[in-house]
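Note that this complex is displayed minus one protein chain, with the remaining chains in position.
What follows is chain A.
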Amino acid sequence: MEFSELIRTGQAQAELLRGPEAPPLRGTLCVTGHHLLLSPGPQATPDLWLLLLRSVDSIEKRVAGDCGTITLRCKDLRVLQLDIEGVEATLNIARSIEGLRLGDAWHFHPPERYYKRVARETNAWRLSEANEDFSLCPSYPRAVIVPRAVNDDALALTARFRQGGRFPVLSYHHAPSRTVLLRSSQPLIGPQKRRCAEDEALLRAVLAGSRPGARGFIVDTRSAQTAKQARMTGGGTEAKAAYPGWKRLHRPLERGRPLQESFVHLVEACGDLEQSMDHWLSRLAGCRWLAHVKEALSTACLAAQGMEREGACILVHGAEGTDSTLVVTSLAQLILDPSSRTMAGFQELVEREWIQAGHPFQLRCAHSAFSHARPKHEAPTFLLFLDCVWQLGRQFPLSLEFGEGMLLALFDHAYASPFGTFLCNSEQERCLCEVRTRTHSLWSGLNQLKEQRKLRNPLYVPNPLALWPSVEPQSLRLWQGLFLRWTRPPEPSEAAWEKVWQIVTDQEKTEGSQPTVSASELQL
């Protein structure tokens, strides 16, 4: 994680009072990502004093004249006082500590952060703030990543040609193949077969900014028939002639009510303890949930394969581009990008590809599977994504840093949460509701140390390769940990995981202790 953005002032001169018994310490005060440092200079003892920011329980600041005082109350009951030279410095340091001690993850994952990474890999893309006031696209964040060759005026025109203003933006840059993954909503072709020069130019610019001679694939998550029918209501799909170099592929994914019904039926089946084997298997087949998992995973594989194996750029969209589109783009990244498989990377992926990308969590997760009300906007799209991730984790049990606990937590919090992370349907709504200032972030909640063991995969080993899952039905499993969480006793498997943890910890312990013993032998 990058904490540097939270550090307002690097250094200041200060005096530290550590209570009546210890002598005061004078020196240079310094804030880092995790620590507060005071360096009294080489002659002093100790020559360095340091405090873990996470151990700060509360912080209080006072200014008088041209110096200030910060009082830190720590979780171990210590009270420390820092007298700092300069009002500005005092306030900045106080704010930095404030931000860092909570691990205030609200600021960790915006597109700007991802853009920094992209900018290191290629200069074909730029961060555009054309949507600063959400006027281009109400469901996009303020800043989006677009081809450098396309200016903000062109973006505004493209936005008008895409449903809900969701013009094509960068989702992921795959550096090894120099290709990109984009997402958008459907173009508003309509019955008159409208065209939009700026939209066409944007996709041309994408290919031009990629590796020379790159082709593009448009993965439409609707069937060709549905996409064509959408023209009657003003939508549609890209005409072949208008987008040279781009080839369209249709991979119909279920969404909306059918997906919600599939979820409801599966949960119903999972709650019936008396049913015969035949009934259970026919309900499992009939609800089609695993079929949806298979389709989602194969479409993600298709997109990832297009980039990695064929060196093609990929644009994914369905109709609105806020549901199955996101399933595909986020899964494709998990398949290709090792950094998205870490604890922090996965949180960033969810934040960037789901929350910031405008998946309407409030609408989709208003009710879960038990509501008697007729579903209007509910759909377990996010759960489908989590299930696919779980399948990936089962097939590559060493390659994800997070475990099943993390996926369960995300499912729980998406539907009901004391944290603000999944509130609202878009960035714009979150700004209006002041979610960031009035609620806490789930990420900082999850990243507290005591939660970690439940969320982590003890066997994680970073894997630099792409993860190509098998999508054959024999390779997919019902996610029992979620769907049967309350209907079957979890004890045996939990105890087994506890044992795994124990073995891993033993391993670290014995490996850690060996060198010391060897050292002692050397001394003999």
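Observations on the structure shown:
Keep this in mind: a contact is a pair of C-beta atoms (placed from the backbone, for glycine too) under 8 Å apart; a residue touches a chain by one contact, two chains touch by 3 or more; residues count from 1.
Just so we're on the same page, contacts and distances are computed from a predicted model.
Think of the chain that is not pictured: of "DELLA protein", "Large ribosomal subunit protein uL4m", "Glutamyl-tRNA(Gln) amidotransferase subunit A, mitochondrial" or "Myotubularin-related protein 6 isoform X2", UniProt labels it "Myotubularin-related protein 6 isoform X2". When you scan A:H35, A:K228, A:R394 or A:R436 for touch with the missing chain, the hit is A:R394. Screening A:M277, A:A373 or A:A416 for touch with the missing chain picks out A:M277. By the touch definition given at the top, chain A reaches the unshown chain through residues 269-270, 273, 275-282, 284-285, 288, 290-291, 293-294, 394-399, 459, 467-468, 470, 472-478, 480, 484, 487-489, 491-493, 495-496, 499-500, 503-504, 506-507, 510-511, 513-514, 517-518, 520-521, 524.
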